[in-house]
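Yeah, one chain of the complex is gone here, protein chain that is, but the others are all in their spots.
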Amino acid sequence: MSDKHHLRSRFEKNMDDLVRDYTASIPFDRRLYRQDIAGSIAHAKMLARQGIISDKDAELIVMGLVSIREEIEGGKLQFKAELEDIHMNIEARLAEKIGDVAGKLHSARSRNDQVALDLRLYARHAIAQTNASLKELQTALLDVAEANIDVALPGYTHLQRAQPVLLAHHFLAYLEMLQRDVERLKDCLKRTDVMPLGSGALAGVPYPIDRVSVAKELGFAEISRNSLDAVADRDFVVEYEAAAALTMMHLSRLAEELILWSSAEFGFVEMDDAYATGSSIMPQKKNPDVAELARGKTGRVYGHLVAMLTTLKGLPLAYNKDLQEDKEGFFDTVDTLNNTLRIFAAMVRTMTVNKERMLQAASDDVLLATDIADYLVRKGLPFREAHSVVASLTRHLIEKGMSFRGLTLEEYKAFSPLFDKDVFAITVASSLAARDVPGGTAPVRVKAALAEARERVAGH
Amino acid sequence: MSDKHHLRSRFEKNMDDLVRDYTASIPFDRRLYRQDIAGSIAHAKMLARQGIISDKDAELIVMGLVSIREEIEGGKLQFKAELEDIHMNIEARLAEKIGDVAGKLHSARSRNDQVALDLRLYARHAIAQTNASLKELQTALLDVAEANIDVALPGYTHLQRAQPVLLAHHFLAYLEMLQRDVERLKDCLKRTDVMPLGSGALAGVPYPIDRVSVAKELGFAEISRNSLDAVADRDFVVEYEAAAALTMMHLSRLAEELILWSSAEFGFVEMDDAYATGSSIMPQKKNPDVAELARGKTGRVYGHLVAMLTTLKGLPLAYNKDLQEDKEGFFDTVDTLNNTLRIFAAMVRTMTVNKERMLQAASDDVLLATDIADYLVRKGLPFREAHSVVASLTRHLIEKGMSFRGLTLEEYKAFSPLFDKDVFAITVASSLAARDVPGGTAPVRVKAALAEARERVAGH
Amino acid sequence: MSDKHHLRSRFEKNMDDLVRDYTASIPFDRRLYRQDIAGSIAHAKMLARQGIISDKDAELIVMGLVSIREEIEGGKLQFKAELEDIHMNIEARLAEKIGDVAGKLHSARSRNDQVALDLRLYARHAIAQTNASLKELQTALLDVAEANIDVALPGYTHLQRAQPVLLAHHFLAYLEMLQRDVERLKDCLKRTDVMPLGSGALAGVPYPIDRVSVAKELGFAEISRNSLDAVADRDFVVEYEAAAALTMMHLSRLAEELILWSSAEFGFVEMDDAYATGSSIMPQKKNPDVAELARGKTGRVYGHLVAMLTTLKGLPLAYNKDLQEDKEGFFDTVDTLNNTLRIFAAMVRTMTVNKERMLQAASDDVLLATDIADYLVRKGLPFREAHSVVASLTRHLIEKGMSFRGLTLEEYKAFSPLFDKDVFAITVASSLAARDVPGGTAPVRVKAALAEARERVAGH
Partner (left out) sequence: MSDKHHLRSRFEKNMDDLVRDYTASIPFDRRLYRQDIAGSIAHAKMLARQGIISDKDAELIVMGLVSIREEIEGGKLQFKAELEDIHMNIEARLAEKIGDVAGKLHSARSRNDQVALDLRLYARHAIAQTNASLKELQTALLDVAEANIDVALPGYTHLQRAQPVLLAHHFLAYLEMLQRDVERLKDCLKRTDVMPLGSGALAGVPYPIDRVSVAKELGFAEISRNSLDAVADRDFVVEYEAAAALTMMHLSRLAEELILWSSAEFGFVEMDDAYATGSSIMPQKKNPDVAELARGKTGRVYGHLVAMLTTLKGLPLAYNKDLQEDKEGFFDTVDTLNNTLRIFAAMVRTMTVNKERMLQAASDDVLLATDIADYLVRKGLPFREAHSVVASLTRHLIEKGMSFRGLTLEEYKAFSPLFDKDVFAITVASSLAARDVPGGTAPVRVKAALAEARERVAGH
């Protein structure tokens, strides 16, 4: 194939078009049309209330904007790259509709504070969406945990079987991670929910505006306190992206486990067909594609965080054109995160849990050894000695190809006279029950934790 | 020079030492000795309260730990690499001091929950330090702002002079950024201030411990809710590092401005000798080294954030050795951030502000043009026309090599009959005063903002 | 505005569509249609040559593929999301056109080696494009350097004026950076230009294929040596992205300088209207938007590099679905880099150089002080003493508000008897001429460097 052909076509694109496309933001900031129009309506109404424009002009402007919103939602407005961004596209359309009055909307407002407003409205909306999606996944985890409340599997450290845990306990670990994510986003909202309009280009505006009433109209908790900061600040984007990176990290851990558990070697779960691709030849074999893809998309979200931090590094005050780079990565972060959460909720709900394989793995002698040592400690043996006894025992078992379950009391006693009949009461169930501390995997604790989590999720 | 020589020496190091040094954390986690000892004391006391160990044993353990702390602080304890980490170094020393009783300290505790505890104690401390350092810089900015309350300079967008602003207003923009940093860390503290001990290796412990009392003793607000999560969670490290990245980004912006302002071309400020290197040949020339270095160190802090996010990506539950990578980058982030903040406070306080150069730049005609257009708008001219008139005027001035200050009323009127004598009242001062909105640069607003900021800083 | 409205609409999208859109790559991998078709044609021809399919079938397949390419280029093929990716879209269309024979194309080929092939073909093409774009910018820098061969400006360290340099010398510094970029990409090409087809899903294929002939047909230098590696390897993507990150870093440095130089304070250059936005009110004021945006886009490219490295971290062999994340960031990197380079070439060519402002800045006494000290060293004074003499001199000048140019010989001699008439020969020009070493800024050296660079650029 000819590389030359391609090269030629690229160089045929002329410089004017290249620069226009390079600087235009309309291909991605069109997504802000609702925010832009809502902000303009609130601004126009305030201008009228303050006597800066007439009531009649305000009415005309508002009606024009409402009908533009309808056009956009009806797919009837053709955006133009030469009008660069969503603000100018709407502004130009408004002028077409209502004539010169349209210009009055720009009194006491600059592109710099307008774009800051739009992005904050969008971010506030994104946070609400993400918290709803987080709750969706939390609820799915709780439902699956409750439906499998009696299922035990090995808890792992270093990917080595360590101690039995309840599957519900395992899922509750993820619920806690997601709960921190919920709380973190709520905190992020406080710094997002701040109204910047009235900051002008950078220094404030020379009109008797009422910023507080605009904030109220748009549902903001606060107004910004410094005009230079207000037009230069994109912290709320970085903060959302950092929170998203943490959540994707959590999901990458869950994804990794679901992929491991779907392997022939683990065999703990099977993804529903909707979240896996089958083999045409081996219908029972399924690739957990969605989990893998989600794990891969962690990179994308980390990358957007790095991108925004890099872009902001070393920028002098106040507005610089570099800030136009605040949107694409942000939008993609919001979409990736929300879609992954929502899809995971459905995927977790529909997967098949193979209780037998889990229980079988949890019954591995390795997992009971600690409990047997604890048994000896409770009988009075110092910790180190107890471990030494059990180590001899396990070596013995391996040599004989046996498991704890096959030992007689005599055999036990040969290793320590402290062993008695009650050693046979050590099982997966007793091991679980023994971890009866807050946060522990004892069934009674896990049930309480489930109930408590259900309430927290309902409450946020 | 011979590369071979070096290569040889490296390969002479034997594998055992190489692996020991690769896996040992004592070179960096020794910093956690206070946290480790405080945690162990609280654990021992609780074990005695719960009857798990005797009061006498607990007393011995506590006395031993206290004296080890004194040894460490007196520089008398030699840490050993073969004991790998701070926990084993202290544990071994305790056994030397009090014998077998030392072993009882490890009842109902695992390395996994112990290390999580130590790191949380450290992180809590780091947050307090950082917030104190943030306050220090905020106070310095406020002091310098007040001391220069009458100083105007150009506000910039796109690094082009745009409108006059007060220097105090400019510094208040940074105060707002730092205030968000303070609030963000307070929020981060909520998710850090959680007591993990009692989670055992991963599943909880089979002893009747009292986790809440340990939390109380150590001043924690909460106990962790899930044992698997508690030993696997390093979110609080990532969250601190993300907050640190944002603060360093803010400082990189301030650093960039101080570097620009120190140039011959701007000439707005001069760093004190303590924060700059002079030339032996041109004593008046100073390199703003500290500001440059701080700007450079932004990279380091961003890098630590990426490192931790990368390390955590895709880790299955619960504890994995990968997590040992949670400390070095974190410690370096804390040090870099706190030192930069504290040094910036002193640097800002001691720098010389060149008011004349600032005012001269703020008096540039470019900066008044907007005010003159606004004047015409207030006289009734539509926005677009007003701009067109002023554009003609500025072209005229440039051709004649003149400035607004040199124009007569007649000359003004030649461009628009709306001009009147009051046009001469448009000055830097009138431009500032006109931005009389909340968050604007009008002196009356800036003074109020300073007072309000002073209170906020005092209050946090 | 109602956040609820938006939330609702999102949750109305059903899960099947959500998952389909989440996993489908056709929205972005459609860009690979040429590569996919070229690869399939080469594969079909080889299958026929090896007798695996008949010549007639191969002809049918090739004709079908050629006509599909025409359909796509004519905008006549509607891609379908339910067919997921470009490969299946083309495959399905081929079956529509030529029936069951289409299936024979998939003999001895898997999706895994097919997608690896397509991406390598694309990357090879991208490298060629980027090298052409790098050359375009290098040529522009050389042209501007030659057109301004006599222009001096201050060289800066720490953003402090340090020593005079030629503007051509300054631009040649960027030429060197870009030359390393060219060489780095050439090296990257060696590891990209490797043909993976024949690796099958992961283990090779059980057919007597001829991999070398396919490589030859497609212009590859080599075939891959290990099938597991061939389907799992995306190093070439990372390597391109790392090279792109370095180039964007270089461009961010050039952008930073052009932005500084466009400020009122420096006043060294003015961007052409095509690469700047004017103020409606101050036509002479221009925001260097394109340079700022390019500086901002550095973040995006760094982010894509981090994304890909993150995605690949810890993936077991061989193919995993995570790898589908290899394309979007890569494509965006290629576009961003090539467009920025090409636009910078045009921007640099068209900008106005303000020679007078540059020369005036280069004539600053600060810049000559070093030459005067060197003069004294040449007259026999030790280095430290010479510096001390000049330091006294400059302090004297500052107190008197004078410059070197105003000093009489007597005044010079008052500071050191070694001064003689030839001290007046120290000028910007003499300072430049004195740096007469390879790589130095002496005009004779710079002219030679220009000529040499011209040849290197022509040659690559």
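For clarity, chains are labelled A, B and C in written order, and residue numbers in each chain start from 1.
The criterion applied here is as follows: a contact is a pair of C-beta atoms (placed from the backbone, for glycine too) under 8 Å apart; a residue touches a chain by one contact, two chains touch by 3 or more.
Treat the numbers as computed from the prediction; the structure is a model and nothing was measured.
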item	value
Per the touch definition above, residue among C:15, C:83, C:128 or C:246 touching the missing chain	C:246
Residue among A:14, A:160 or A:408 touching the omitted chain	A:160
Contacting the left-out chain in the complete assembly, out of B:320, B:363, B:388 or B:416	B:320
Sole contact to the chain not displayed, among C:18, C:228, C:353 or C:429	C:228
Contact residue for the chain not shown (choose from C:56, C:384 or C:405)	C:384
Identified contact with the non-displayed chain, of C:158, C:300 or C:342	C:158
For chain A, residues in touch with the removed chain	157-161, 259-260, 262-266, 279-289, 292, 306, 309-310, 313-314, 361, 364, 366, 369-370, 373, 384, 387-388, 390-391, 394-395, 398
Residue ranges of chain B at the interface with the undisplayed chain	1, 3, 6-7, 10-11, 15-16, 18-19, 21-23, 34-35, 38, 121, 124-125, 128-129, 132, 218-219, 274-275, 287, 289-290, 292-293, 295-300, 302-312, 320-325, 328-329, 338-340, 342-343, 346
For chain C, the residues touching the chain missing from this view	100, 103-104, 106-107, 112, 155-159, 162-165, 169-170, 172-177, 180, 183-184, 187, 190-191, 198-209, 211-212, 223-233, 235, 238-239, 242, 245-246, 249, 252-253, 255-257, 260, 295, 298, 302, 305-306, 309-310, 312-321, 371, 374, 377, 382-384, 432, 434-442, 445, 449, 452
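The rule is short, and it goes like this: only the chains that are shown with their structure count from here on.
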item	value
For chain B paired with chain C, centre-to-centre distance based on mean C-alpha positions, whole Å	32
Whole-Å separation of chain centres (CA-atom averages), chain A against chain B	25
Residues of chain A engaged with two or more neighbouring chains	295, 298, 302, 305-306, 309-310, 312, 320-321
